[in-house]
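Data block below; observations after.
One protein chain is absent from this view; the other protein chains keep their places.
What follows is chain A.
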Amino acid sequence: MAPAKGHFSILYFAAAATFTGRSSEELPAPVKARSLFAQLEDRYPGITAKVLSSCAVTMNLEYIDIDGDDAPQWDLVIQEGDEVAIIPPVSSG
């Protein structure tokens, strides 16, 4: 289950899975957490506005805050083997 060498795994939940058409994939590591959205936008045009802008992002089951240049994890680097998750808010019930 561990991602291939030089990669991290990324999980897509709810609307993120619908938009990307997949529940997970592996992307090259290392990568700065704050450039993750730009990278995803390249792969899935339109995903930032439609999904990512309102999402929670986690790394290794921990919420990370990369919103704004004074965000606590602005300098965080996603390393090989890490597990990142894109979690859009689900609002229905």
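Just so we're on the same page, contacts are C-beta pairs under 8 Å (C-beta built on N, C-alpha and C of every residue); 3 or more make two chains touch, one makes a residue touch a chain; residues count from 1.
One rule holds for everything that comes next: contacts and distances are computed from a predicted model.
A chain of this complex does not appear here, and its UniProt-recorded name among "Adenylyltransferase and sulfurtransferase uba4", "ER membrane protein complex subunit 6", "Mediator of RNA polymerase II transcription subunit 17" or "UBC-like protein" is "Adenylyltransferase and sulfurtransferase uba4". Although one chain is hidden here, its contacts on chain A can still be listed: residues 13-15, 23, 42-45, 49-51, 53-54, 56, 58, 61-63, 65, 67, 72, 85, 87-93.
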